[in-house]
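Yeah, one chain of the complex is gone here, protein chain that is, but the others are all in their spots.
Going by the order they are written in, the chains are A and B; count residues from 1 in each one.
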Amino acid sequence: MNILFYIASLIAIIASIMVITRHNAVHALLYLVLSLLAVAVVFYISGAPYAAALEIIVYAGAIVILFVFVVMMLNLDKSPEDEKSKTGYKTWIVPTVLSLVLIVEFIYAFLTNNPLQAKVQVVGVKQIAVSLFTTYLLGAELIGILLLAGIVGAYHLGRTKKRNLHRYLEVSQESDIKENE
Amino acid sequence: MGITFEEQLILAGTLFMIGFVGILVRRNILFMLMGLEIMMNSAGLVFIAAGSRFGQPDGQVMFIFIIAVAAAEVSVALALVIQMFKHFKTVDTESLNTLK
Partner (left out) sequence: MLQLLWLVPALPFSGFLILALFGKHFPKKIQAIIGSGTIGVAALLVISIGIKFLNLPSHEQIFNQTLWNWFSISGFSPSIAFHLDSLSLVFIFVITFVGFLIHLYSIEYMSFDEGYARFFAYMNLFVGSMLTLVLADNLLLMYLGWEGVGLCSYLLIGFFYKDPANNYAARKAFIVTRVGDTAMLVGLFILFVNFGTLNIHDILTAAPGTIAIGSTLALTIALLLLGGAVGKSAQLPLQVWLPDAMAGPSPVSALIHAATMVTAGVYLIARTNVLFALSPLAMTIVAIVGALTLLLAGISALFQYDLKRVLAYSTISQIGYMFLALGVGAWSAGIFHFMIHAFFKALLFLAGGAVIMALHHEQDMFKMGGLRKKLPVIFWTFLIGSASLAALPLVTAGFYSKDAILWFSFSAGNGSVWLWLAGFTGAFLTSIYTFRMVFLTFYGEEKTHVHYNPGKLMTIPLIVLAILTTFGGFIQLPGNFGHVTIFSNLIENTLPQTVLKSVEAHEWLFQILSAIISLSGIYIAYSMFLKKTVSTYNPSPFQQFFLNGWNFDKLYDTLFVRPFVAIANSNKSDVVDRFFDSIGIAFDKLSKVVSFTQNGRLNWYLTGIVIGLILTISLMLFL
């Protein structure tokens, strides 16, 4: 089981690095799916099968799809903006250094406590369901409301308002739309 | 099953940092959102690891909440990205620098 964990975590890390270094948005999204799948495997190994399933279904299956939809709608395959950046590798230096420092600090913080025994407990779905609908009932209801707010907000923000132009200017508006497409 | 709690946390931390570097470096708003997703994923991993260590369902319940929040947030963020594209005709965040 250890080997599986190490392989899965290695895949997750490499996939994540590929996500942030790609220029093509669709490629990056595919690598993101890969990363999420690897993390789902890690969940399973950690004794959380329900979380693993949930990760694949919701995270990789819905949220990433949203991304794909937007990419395709806006025609962002080519992603010319990043290619414009002339600095090339130089922009990567500072963030990489900073995050390496931070990672070292994290590892140091994690390891200064007494290292524990390898102990993984499996938590079943039934336990989660009971906990969700008794102890955290209020949280569950609020999550519902939050998702409702998300839906309404996304719908409202994504709307195009129709601009009422003078009829002599409508010709130019049509040509504007043609340019965008 | 010999994974220790610390190894899971190290993995989570590493994934968090990778996502963070992605946000810092990339100028395309969609890539920044992807980095954000990676970060949230790693936060969820921490909760799962904690739930597994203590044997309680609270970790996974928290993970459910995180996913729901991530979903809502991504939908609203993408709607904003669409509006931004309509307004600036680009998804480059350099064009968003008028609030100096």
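To be clear about the criterion, a contact is a pair of C-beta atoms (placed from the backbone, for glycine too) under 8 Å apart; a residue touches a chain by one contact, two chains touch by 3 or more.
From a predicted model like this one, the values you see are computed outputs, not experimental measurements.
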item	value
Which of B:20, B:47 or B:65 contacts the chain that the document leaves out	B:20
Omitted-chain contact residue, chosen from A:98, A:125 or A:146	A:98
Interface with the unshown chain - residue positions in chain B	20, 23-25, 27, 32, 93-94, 96-100
Absent chain, residues of chain A that touch it	94-95, 98-99, 101-102, 105, 108-109
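Definition applied: only the chains that are shown with their structure count from here on.
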item	value
Centroid distance [mean C-alpha coordinates] between chain B and chain A, Å	5
Chain A residues within the chain B interface of the complex	1-2, 5, 9, 12-13, 16-17, 19-20, 25, 28-29, 32, 35-36, 39, 42-43, 45-48, 50-51, 54-55, 58-59, 62-64, 66-67, 70-71, 73-74, 76, 79, 81-82, 85, 91-92, 94-96, 98-100, 102-103, 106-107, 110-111, 115-123, 127-128, 130-132, 135-136, 139, 143, 146-147, 149-151, 153-158, 160, 180
Complex contacts: residues of chain B adjacent to chain A	1-11, 13-15, 17-22, 24-28, 30-31, 33-35, 37-38, 41, 44-45, 48-49, 51-61, 63-65, 67-76, 78-83, 85-86, 89-92, 94
